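Shown next, in structure tokens, is the structure this report addresses.
One protein chain is absent from this view; the other protein chains keep their places.
Right after this comes subunit A.
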Amino acid sequence: MGSSPLLEMRNITKVYPNGVVANSNVNFSLVEGEIHAIVGENGAGKSTLMKMIFGMEEPSEGEMLLAGSKMRFRSPQDAIDNGIGMVHQHFMLVPSFTVVQNIVLGMEPTKGGSINYKEAVRMTEELSAKYNLAIDPHAKVENLSVGMKQKVEILKVLIRGAKVLILDEPTAVLTPQETEELFRELKGLKREGHTIVFISHKLKEVKEICDRITIMRSGKTEGVFTTSDMSERDISRLMVGRDVVLKYDKTERRAGPAVLRARDLSYMGPEGKPLLSHVSFSVREGEIVGIAGVEGNGQAELVQALTGSLPGVKGTVEVAGENMIGRSIKEVRDTGVSYIPEDRMRQGAAKDASISDNLIAMFYRMKEWNRGLFLNKKKITRFTEEQIARYNVRCKGPEQPIGMLSGGNMQKIVVARECEAAPKLLIAEQPTRGVDIGAARLIHERLLEMRDDGCAILLLSADLNEILEVSDSLLVMYNGQFVAYYPDVKEVTEEELGFAMLGIKRQDAAEVRRALHD
């Protein structure tokens, strides 16, 4: 590790045109050859800082030094030209292209005017051998696993000569095994002299591979620390300003009769792949049933089937004894089903509508929210203010467009809407994805409160901590099927769960079928 910083950001302030101060007086420095974590809640200003380093935004104030000399990046291309590369959280890949096409796009080697694929493949193979990132250059990207796609992204950055790699929450979509592989690769890159910026919410991972940590909180830097000096508790205290541990004092579960009962749900995808096959389970009053699994193993289709938005699904879904298949979404909701969707930007919220409009999206038809032909604005505003206070939503007021809020605060509004409807059944799909620890805790506590009040909750999550902490019992989905059922979540180890999620170990059908509670 060298002593003088490779990259330095001094007294950076970023004010967006809408007046939001995303970074104020931020200092950040990167030493060559280190893995440097940036941690912070959502809305703490991590992404803004990264965007400035990568040339996607320009700072309003402050200066940036690269190897001691002043720099200004006006576009990502400037950053790339100066050896800085970014692996985006949402992959920037062209699905119908091959790996090699994606890698050389924009810098294609040519021979007589056409692309020299031989050379492109050679370049790719050379890099993948050098950094031990095994990949088939001729595979189509759309057929690759998430972990493989991420490798393509990393190679894309490396082939452009990046010495500094920014990874934006790289493990969010990976399985535990893929995460381990990624860490091995990152350590390899470090050995080769690359510098890595690692943005994450997962403190355990930060502890595992990072040398130093910059902690951000509400647009400011809380300091730079050597990782080995800090415990997870220390980090989280600085991040959120209070002692956040994702452990909950759960009361004993008092399970009542089944509220949701699904039998033999099967569904064939448009590509002819069975996305659900003979899925049966139940969720009882006063319990949280977790569904774990690597994404894309049928969870999305299962939720669609349960919420009435998957035409063509076979099997039965009963909520409180009533058949739900073939019902409209409104009818399903009227039965007492609430749904926190995974994609809050598209499904969970109307971005340009106000907070209060988003909050009453489930209630506006009801008589008590109307006055004659018009909505009862006073009541709605009062209700919104109550919810903002209750869920500790950071915003300017009920009329602020929800799209202006940070992810965590937006999600709180979605959760408030779905929970305040006092549902019999709540389906929560990745309720705390991309949400800061404070918001996650608040959401989890609300879910547990609802459970104690007798609500039946189905929790789908790719976050193992969440699913192990919040659920009472656990189902594991793999390849459109349930492969394991654990009546008591306390009996499950992470390792065992990982095996089930990857389909390495599976219980027999009878064992899984206990989840029906017939």
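One rule holds in what follows: a residue touches a chain if its C-beta (ideal position, glycine included) is under 8 Å from a C-beta of that chain, and two chains touch if they have at least 3 such contacts; residues count from 1.
We take it that contacts and distances are computed from a predicted model.
Participant: The hidden chain: which UniProt name fits, "Acyl-CoA dehydrogenase", "ABC transporter permease", "Response regulator" or "Cell shape-determining protein MreC"?
Facilitator: Cross-referencing UniProt, the chain left out corresponds to "ABC transporter permease".
Participant: Please identify which residue in A:I80, A:V99 or A:I380 touches the non-displayed chain.
Facilitator: In the full complex, the listed residue that touches the missing chain is A:I80.
Participant: Please identify which residue in A:A67, A:M107, A:A129 or A:M345 touches the non-displayed chain.
Facilitator: For the chain that is not drawn, the touching residue is A:M107.
Participant: Among A:R160, A:K220, A:K250 or A:K505, which residue is in touch with the absent chain?
Facilitator: A:R160
Participant: One chain isn't shown here. Among A:M268, A:A320 or A:L516, which residue touches it?
Facilitator: The one listed residue touching the chain not shown is A:M268.
Participant: To test your reading of the contact rule: which positions on subunit A touch the chain that is missing from view?
Facilitator: Its contact residues with the unshown chain are 76-77, 80, 86, 88, 91-97, 101-102, 105-108, 110, 113-115, 156, 160, 268, 270-274, 277.
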